[in-house]
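Right, I'll just put the structure down here and ask away after.
One protein chain omitted, others in place.
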Amino acid sequence: MPVEPIFDVAHLGHVELLSNRFDESLDFFTRIYGLKQSGSEGDSVYLRAWDDYEFHTLKLTRSDTTGIGHVAYRVSSEAALMRRVAAIEASRFESLGWVEGDLGHGRAYRFEDPFGHVFEIYWDTRHYDPAPEDRPALKNLASRFHGQGASPRRLDHINLLAEDVTEFRAFMETCLGSRVTEMIELDNGRLGGCWFTVNNKTYDLACTEEHGGGQGRFHHVTYATDQREDILRAADIFLENGVHIETGPHKHAIQGTFFLYVWEPAGNRVELANAGARLILAPDWKPVVWTEADRRKGQAWGLKTIETFHTHGTPPVGKP
Amino acid sequence: MPVEPIFDVAHLGHVELLSNRFDESLDFFTRIYGLKQSGSEGDSVYLRAWDDYEFHTLKLTRSDTTGIGHVAYRVSSEAALMRRVAAIEASRFESLGWVEGDLGHGRAYRFEDPFGHVFEIYWDTRHYDPAPEDRPALKNLASRFHGQGASPRRLDHINLLAEDVTEFRAFMETCLGSRVTEMIELDNGRLGGCWFTVNNKTYDLACTEEHGGGQGRFHHVTYATDQREDILRAADIFLENGVHIETGPHKHAIQGTFFLYVWEPAGNRVELANAGARLILAPDWKPVVWTEADRRKGQAWGLKTIETFHTHGTPPVGKP
Amino acid sequence: MPVEPIFDVAHLGHVELLSNRFDESLDFFTRIYGLKQSGSEGDSVYLRAWDDYEFHTLKLTRSDTTGIGHVAYRVSSEAALMRRVAAIEASRFESLGWVEGDLGHGRAYRFEDPFGHVFEIYWDTRHYDPAPEDRPALKNLASRFHGQGASPRRLDHINLLAEDVTEFRAFMETCLGSRVTEMIELDNGRLGGCWFTVNNKTYDLACTEEHGGGQGRFHHVTYATDQREDILRAADIFLENGVHIETGPHKHAIQGTFFLYVWEPAGNRVELANAGARLILAPDWKPVVWTEADRRKGQAWGLKTIETFHTHGTPPVGKP
Partner (left out) sequence: MPVEPIFDVAHLGHVELLSNRFDESLDFFTRIYGLKQSGSEGDSVYLRAWDDYEFHTLKLTRSDTTGIGHVAYRVSSEAALMRRVAAIEASRFESLGWVEGDLGHGRAYRFEDPFGHVFEIYWDTRHYDPAPEDRPALKNLASRFHGQGASPRRLDHINLLAEDVTEFRAFMETCLGSRVTEMIELDNGRLGGCWFTVNNKTYDLACTEEHGGGQGRFHHVTYATDQREDILRAADIFLENGVHIETGPHKHAIQGTFFLYVWEPAGNRVELANAGARLILAPDWKPVVWTEADRRKGQAWGLKTIETFHTHGTPPVGKP
């Protein structure tokens, strides 16, 4: 009898990013990229896009390095949380146990992929409650559209690097019940990249092959804009603010999203993306498989992938 | 113990529309609105948007009247289908039993709401398999982007009329496990409208109060465009083709979608909409409640709702 | 022998607006509408859009009333200035003589239309010289794109009210050498409105019939955005800031511009518009004539013209 799809995990919740140029990074994420600060505690500032419903989707933490602190997914219910914990504990992947949570959510269960990225899942969250001056004119928005900088609408996805994407895929399917929507099969038979989702978004996490010998490295985090035009406008904002534009705007062949990649001051790669009306609605969606021959055509409209896209991750290899 | 969310139903599958000016309606839906014809049989033509993954999302049927034939949802698995059938049969709502399906899908289970709209759920479907000349350049699309007419990307939602929206809400929650994302509470305590979803779309079906004494009437069907600009461009296409533009382009206060409403030649209302990056990701989303006072502000940017929007449905009242 | 076209006047230069709620108006024009302040002197602040090449295009003056102070056009050369002065002095229209100029330009020649609007023409101007922090990343822009509020690109046009549009037309043709690109002919034979240009813009000044018995009244001033999407985004900014949105976004039938009208805090009407790639390139362009029957179809996509658009001008009738 066919296995039924798993709906235990609701969505990507937040990501913790490390910065060794904290003040500049915070200025970038708030004034230029256009997230809002909802709180701070210790070495961390809690940030969210104007229509993210939770207290935060980005936890920016002062550090002596860069890259990712942890990745968090919110589950569908308390019962779903316990089912996932049981599945993880029964798996070959490493459990790290419960943590108490922080300003943004309650207790969370942590575990780790074989490449050193820390994940957590949680049910008990803090819905963002806007102060009077942050209340939107329309009550179905999470907070006021402030129009500051690029001002994307919500967290979209993250991209991690792993030396063995096939093994990373097993981790995602086992621990989160993620589905693969698209992937790259290299000529040598290995997986070059894999795009995962737990819901109708075309992906909430991508994993691409680590070529630099790094461990637990981070490729990028992405927020979604309502329109492609928002990204073209953002490109001018980045230009005027001296932000390093790595590549784009252009359209990905894989997943078809319109994209723009920049590096925040500490070197973490940050994307803006727009998927248009594309969703994965089919419950029996078959992963789309891209070959190296396909990839040689470049991005959707022919742009060649820039070299740093294959080599730059955070933290830089050889750094702590 | 809290009830867990239901994930049995995957997405709105298709709608059957009736036309008493069939040839003109077909010309509208293909040449001007920009759907593609995937087949025909008997009195019906099967249509789909270029990125709809199934064989059809609109079944246009020659008739002596207008309005809706039936609404179909696809379920998440065969087991989910049987769970839904059991739930419907255990409910107070009317079962119509199994039908054999048509060109677009296999057997389906039919049932009816208290206002005369026929619903069906099915698992066994026909994935659209493009002929060579309809194959897209990018393999993650369902078919070639043809750029004909308005050419929306995919089916988005439908809107039905019911004399008692509260009762319709019970029907949707019981039979499909739908969630309410937004609703209108009238000053008299009645529900004026209710927006439902079974997945991360902000809604796939809306029900608004029937004021004209009709039975089983249809308000509109909507396809999604990738960008708002597609809708502005479509407005010019409708204008040049003499299509009746009822209202828009503008932005809804409720659900925040950018919209444009026209009437196809037989009088059925058809919408184009763009939701930007808005999704309902929260598993514990609380319905947004709009009051009559809220509604008096008009649409998002102040446009007053046009009178025919409250009165025009299909078929016209008093017609067969 | 046919008369040759006149190229003496180069473009609309600036407009002086009066406000009896000056501080609120200034906050609107800078923080929300997104103009930049280049200077202030006495009761006036000098404002410009980020790509306006002159020191100012809007002079906002503290007053006990609203409406327009004066309208200014820049000429093509010093010799052209003297030709225009000669033409005006030889005409039946009223000369007001030379003024010394202000922070934004040198000496200017003033004259008045029969309805009390003061015009001036000037050659000697002050090119905007951005301070280091206002220098654009691309040297072909007049200043940095700051992305503040609606942030339109440049001044586009103004609209005045006159009791006799035919007489106003004679004034524009005689004094400025303006061409009429489009006009409304009423059933009673009168001109209901007239759209003028001195260059390739489709219009830089419109005159519509005064119905309220006012003298020298102002209808609106408009800045141009690069894209229609900028206007849709601005609508959300206006909404979140409690600005009165009068009508739009929609597309004009006349001139085909995409528009949005709001009232600044003192009541002066302000527009954002986008003409797309439309220009008047034909040197022998024949005015497009719209009838009342045409106008009854509403705007391009059918929106009915809102009543206040016919009645609201500044200052309000009966006020000083």
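Annotations
Letters A, B and C name the chains as they come in the text, with residue numbers starting at 1 for each one.
The rule is short, and it goes like this: a contact is a pair of C-beta atoms (placed from the backbone, for glycine too) under 8 Å apart; a residue touches a chain by one contact, two chains touch by 3 or more.
Bear in mind that the values here come from a model prediction, so they are computed numbers and not experimental data.
The set of subunit B residues touching the chain not shown comprises 136-138, 144-147, 149, 227, 229-230, 233, 236-237, 239-240, 242. Taking the whole complex into account, subunit A touches the unshown chain at residues 228-229, 232, 235-236, 238-239, 245-251, 258, 260, 300-303.
Within the complete assembly, residues 1-2, 4-5, 7, 10-11, 51, 53, 74-80, 127, 138-141, 152-154, 156, 182, 199-201, 224-229, 253-256, 274-279, 281-283, 285, 288, 290, 294, 300 of subunit C touch the chain that is not shown.
One rule holds for everything that comes next: only the chains that are shown with their structure count from here on.
With centres defined as mean CA coordinates, subunit B is found 31 Å away from subunit A.
Taking each chain's centre as the mean of its C-alpha atoms, subunit B lies 44 Å from subunit C.
The distance from the centre of subunit A to the centre of subunit C, each centre being the mean of the chain's C-alpha atoms, comes to 46 Å. Counting partner chains per residue, subunit B shows two or more touched chains at residues 228-229, 300.
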